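Heads up: the structure comes next, in structure tokens.
All protein chains but one are shown at their positions in the complex.
Chain lettering (A, B and C) follows the sequence in which the chains are written, and residue indices restart at 1 in each chain.
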Amino acid sequence: MDDKIQAAFEAGIKLGALYHQWVGTPISPETAHTVETAIENAVGLQPFVEDIRASINTELMTLNSFGYSELAGKMFDVRITTKVGSSVCHAELRLEDEYPLMKILSIE
Amino acid sequence: MDDKIQAAFEAGIKLGALYHQWVGTPISPETAHTVETAIENAVGLQPFVEDIRASINTELMTLNSFGYSELAGKMFDVRITTKVGSSVCHAELRLEDEYPLMKILSIE
Amino acid sequence: MDDKIQAAFEAGIKLGALYHQWVGTPISPETAHTVETAIENAVGLQPFVEDIRASINTELMTLNSFGYSELAGKMFDVRITTKVGSSVCHAELRLEDEYPLMKILSIE
Partner (left out) sequence: MDDKIQAAFEAGIKLGALYHQWVGTPISPETAHTVETAIENAVGLQPFVEDIRASINTELMTLNSFGYSELAGKMFDVRITTKVGSSVCHAELRLEDEYPLMKILSIE
């Protein structure tokens, strides 16, 4: 299998995985940072991950009547770099046209 | 509704919720602490929670061939205190006879 | 421990658990029924559950640009009955004032 294809596959796995692992987590602007760290640590353990940066858009949080929010797909702003052999894939998960889109930014 | 019953209901909600939110997270002895903190922060946001302490038993982690583990139900060691009116419920989630058991410790 | 308190605790566990297990699932009005069945089957396996009825409010689904939706907390309409000893707890998870509220309906 071509390394570039494999690197893209691995990036897809990690983005799909983190989305469904973390969506629904009770969250607030004050706790967002610990969730970002927990996501980065969890993804960073997985094979072929070179770099991972997770940011949660706290401006999209609407607090419920109990004063907190829930991590929604549209809040994710994630960049990941995977590497297989000498191929490197940069991909992201980010809100685009109201949809939390996962896309490849570049393959080297 | 009796406050003691309500406090027990709320404790059950939080334990059931955190179990299914976090189980499956990629984890290692080195990253366990950030997951514990993230769990405590998330649960602490929810209504009627007075106190929450989450600990993950790293000794039960068996590393896969890629060098990490996955958060399993048996690894949870969680104590929660909920309060409704003047009633306080202490409950826990902990491995007991090979089953990650949620149980009430006391109601005051 | 009083059976009524225990029954309420068990109902809370199941509602909290199903919410966080299933929220985020890709869904559409056409597939909602299989998800309802899967939820009912999963919850029905757990201890102390006498009855479970899960319904997903398809009218609250807004389809994304790819033509599907995602199971959100506000879509749940769930009734559960737990029994411990001779105590029976009826509880529900349902949208109330924009919040997916879990509450006890009655304890017998």
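Simple rule for what comes next: a residue touches a chain if its C-beta (ideal position, glycine included) is under 8 Å from a C-beta of that chain, and two chains touch if they have at least 3 such contacts.
Treat the numbers as computed from the prediction; the structure is a model and nothing was measured.
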Chains on display which the left-out chain touches in the complete complex: A, B, C
Touching residues (missing chain, whole complex) on subunit A: 1-2, 4-6, 8-21, 91, 102, 104, 107
Contacts of subunit C with the absent chain, listed as residue ranges: 21, 24-28, 31, 34-35, 37-38, 41-47, 66-68
Where the missing chain touches subunit B, by residue: 19-20, 23-24, 64-66, 70, 73, 97-99
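The working rule: only the chains that are shown with their structure count from here on.
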Subunit B against subunit A, contact positions shared by both copies (same if over half, else different): same
Rotation, 0 to 180 degrees and nearest 5, that superposes subunit A on copy subunit C via CA atoms: 180
Whole-Å gap between the CA centroids of subunit B and subunit C: 20
Intercentroid distance (Cα basis), subunit C paired with subunit A, Å: 28
Centroid spacing, where centroids are CA-atom means, of subunit A and subunit B in whole angstrom: 24
Set of subunit A residues in contact with two or more other chains: 24, 66
